Structure formats: C-alpha cells, structure tokens
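Sharing a structure, written as structure tokens. Questions coming.
With one protein chain held back, the other chains of the complex are shown just where they sit.
We call the chains A and B, going by the order they appear; numbering starts again at 1 in every chain.
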Amino acid sequence: MSFLSKSLAVARKETIAELRTREMVFAVLVFTILVIVIFNFTAGVDQEVIRAAAPGLLWATFSFSGTLSLNRTFVREKENGCLEGLMSCPASREVIYVGKVLSNLLFMLVIEIIALLVFTLLFNIYVLSPPLLVITVLATFGFATVGTLFSGLSANTKAREMVLPILFLPIVLPVIIAAVRGSEQVLAGKSWAGLSPWFQLILAFDAVLSVVSFLVFPYVIEE
Amino acid sequence: MEYFLTATAIIWAVVFGYVLFIIGRQRKLRQEIESLKQLVAEKQKNTR
Partner (left out) sequence: MKGKESFKTAGLVVALLLFMWALYMIFIFVPTEATMGISQRIFYFHVPLAWLGLLGYTLVFFGSIMYLWKRRSGWDNFSSSAAELGFIFTTLFLISGSLWAKPAWGVWWTWTPRLTTALILWFIYIAYLTVRFYASEKQQGARFGAVVGIVGFVDVPIIAISTSLWRSEHPGALVFQGGLTPEMTFGLMVSIAAFTVLFVYFLAIRTSLKQQEMEVERLRELVEQDQ
C-alpha cells in the first residue's frame, strides 16, 4: 500500500468512528451555532457595524469550534488506549499524522460549511462566495496541520485538552489574521489585487507549517 | 519624562531581580552539594 492509501485508510477509520458515535459532530455543531448567535447579539442591530465585524466574528467562530473539534481525535484514543494499538500496526507515525489531519480537515470543513450557511441566514450577509470558500479551506488546512500536531501533544500532558488552545493558537494566529483580512476584502467586493497578499500569506504559512508539523509529529508520540 | 524614568526603573528592577534570583539558586545549589557531601561521608563511615 502506498503512503497515500495508508493515510486515507486512517482517515476513513477516523471518519467512520465519528459517524458511528456522532458524539462530537453534534456537540461541535450546536456549539458553533450558539457562538454565531451570541456574536449576533454582541454585534448589535446596525447593519454597517455588522458588515464591518462579520469577517472577524466568522473567524473567531471558526477558531473556537475548530479548537473544540481538534480535541476529539487523541483524547478518545487516549481514553481507550487505542494509540498504542495504532502505532503497533505497520503504518508509520507519519501515516497516522496525515490520516488524522485529513479526517480533522474534513470534520472542520463540514462544520464550517454549515456555519457559513447559518451565518448567511442570521447576519444577512452572503458569505458563500467562491473566494471566501477558498480562503476558508486554505486557512482551515493550516489550522488542521498544526492543530492535529498539538492535540496529539496536549493529550499527553497533565492538563490534557485545556492546554491545546494555549499551544497552537498563537502559532496559527498569522493564518487567522490573514484569513480575516482576506475575508474583509472579499466581502467588500474588492478585486484580486487586494486579496492576493493575504492569500499568498495563508499559502506560505500553510506550506511551511504543514511541512514542519509533519516532520515533528513522530517526536510527539514516541514512547 | 516620567514614562522614560518608569521604563528605566522597571527594566533595572527586573534585571536586578534576575541577578538576585540567580544568586539565590546558586546558594541553594551550594547547600545541596554540602549536604550531599555530608551524606556521602556518613555512608562511608557506616560501611567501615
């Protein structure tokens, strides 16, 4: 089996396990919608203000729900002792990493698409435009690569999942900031010229962060 | 003007504080080594 197919197998296992229990999907989804509703109240009634605040609120929502989603992967396995079993199988550490990143990415994107729909409804702003979707996918990718690495790390510490946001949010903050600025440009109807520096920034960070996380992951789950 | 003096004061306080911290730790280390030496001497006495 090639590397890719092994990773996909791990990703499939994760996704199926999730679909079977549905424990996290439901909780994260409800949480995400609640966050959007709360933000709706904090933004007030003024359409102008809402328009201005929307990109930031959107990405704040994604950051919170993304952090929540990331915690599920390793915590569940730690509780059930599955990690040792997974590591003893012929798949290498890197395969586990890529598989988990893919499944986390899928999970987060599903939540985000639903969130975008809810956002459009509640905020009266059309956020489903293609450029914004592209930004969302790219930024979520960066989120997933670093987040998966650190969720594996934090599951093994004394404070468990609580440590996760402290660890990885500062590191992905540039990606989040770029996503917010880029989204601002899209929602304001600006052309490609305004969007491209942020776009490039997200791409650059994604590239470097994913490679570094990939290389470093084996050190997180070694015995 | 006060801002500059405040900044200077804070920086000096922290630097000085760190120096004290280091000195304190070194002193503790020396005590540890002393007590260890005594422990070893006692053990040597006991094994004779």
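The definition used in the following text is that a contact is a pair of C-beta atoms (placed from the backbone, for glycine too) under 8 Å apart; a residue touches a chain by one contact, two chains touch by 3 or more.
For clarity, every value in this text was computed on a predicted model and none was experimentally measured.
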item: Which displayed chains the unshown chain touches; value: A, B
item: Residue in contact with the excluded chain [from A:A43, A:L57 or A:V146]; value: A:V146
item: Positions on subunit B where the hidden chain makes contact; value: 1, 3-4, 6-8, 10-11, 14-15, 18, 22, 25-26, 29, 32-33, 36, 39-40, 43
item: Residue numbers in subunit A that touch the chain omitted from display; value: 146, 149-150, 153, 156-159, 163, 166-171, 173-174, 177, 205, 208-209, 212-213, 216, 219-220, 222
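Note that in this section only the chains that are shown with their structure count from here on.
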item: Subunit A and subunit B: spacing of chain centres that average the CA atoms, whole Å; value: 45
